[in-house]
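Every protein chain but one is kept in place in this view of the complex.
The first chain written gets the first letter, and so on, giving A, B and C; residue counts start at 1 in each chain.
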């Protein structure tokens, strides 16, 4: 653990369920890969809500978290009308970045479909990189497994 | 012609070409229908540019044109990698609305794929309906077939 | 009522709730208009499920319902993280087409956001227009307000 990391003792994962939209499929008969990143965004929004705020309120307070890095690995395809479960973990909070990990499963069969990670960077209302306000950092840290 | 309409003598249509993205297909093996509305937006953006301004500049000047009505009729499917031609006509400009008509063809075969119309309403920077500034209205009217 | 219409006595509307995704917003700060058509698709999928089948099963049985016409009128904007309610009514079933009407509201405030209609046409597995199989037509008719 570096001085730049917030110590938090608990690992809190949240789960979100959604159903695959027809619009999300492609002619291969499966979900087009970029939509999984949107499901991650949904998981992240939901996760932040469980911490007692919402990303909407954070933006209203002048905080922006922009995706700086995303990586995703696909294990099995999701199909139209499948029920999907997104499990989101906030794995790291630093002075300027927040990292979320995601596991995406078929909610009915439990089959692992994808795993992903996104690193978000804190921007001010002007779009420049800025330190997370202390309150936001503390609040987000409640959801991080920490050091 | 009503007093509310701007008289313009010329019908100017513009054409835009694009290639169908894999992401735009669905599991029926054809383009998912909502994407055609995005192609219309591209045609509209391109059309406004030919009038000597750009929608980007209009927004920078505090004008917003929001879609108030959209209707579209599908004649034949577009498929992945097809070259598509969007023909856009600005068919009406009133004090608060701008109407565009679109014809979407396969650029290689000439087959008619869809026809559409969108009515846009002028909003101020606060999101409220407002009259189009005279300059913008005059400029857009150059592209309208008028009364 | 024409001979081509199926008589059904009951008007059955279904409602679906969803939450606006960040990905669905645009730089105007509201939901981009084409996404409402996807919400209509979700309402339609959900509506068909309440009739005792699913569109997924219909496709597996060789039936395809392709959007032939769509029209939508926007009354007020939806915003990120809003809870949205889609009320779907199957308003007409003919030998080859199925018509759905939609009302899209803010689920918290009840504000009317949009109203839409889509006409879908029955295609065979080869993509050609074909009469709806009698069983599918009868089943869908349960959800139509009919003559």
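General observations
Just so we're on the same page, contacts are C-beta pairs under 8 Å (C-beta built on N, C-alpha and C of every residue); 3 or more make two chains touch, one makes a residue touch a chain.
All values derive from a computational prediction rather than experimental measurement.
Partner chains of the missing chain, restricted to those shown and counted over the full complex, are A, B, C.
Summary of contacts with the chain left out: across A:13, A:51, A:68 or A:139, the touching residue is A:68.
Of the listed positions C:25, C:45 or C:118, the one in contact with the omitted chain in the full complex is C:25. Taking the complete complex into account, A:37 is the one of A:13, A:37 or A:107 that touches the chain left out. Residues of subunit A in touch with the missing chain: 27-30, 33-35, 37-38, 59, 64, 66-74, 77, 127.
The omitted chain makes contact with subunit C at the following residues, 22-23, 25-30, 32, 34, 80.
Subunit B meets the missing chain through residues 19, 21-23, 38, 41-42, 45, 54-56, 80-81.
Here is the rule we go by: only the chains that are shown with their structure count from here on.
Centre-to-centre, using mean CA coordinates, subunit A is 30 Å away from subunit C. Residues of subunit C found to touch two or more other chains are 38.
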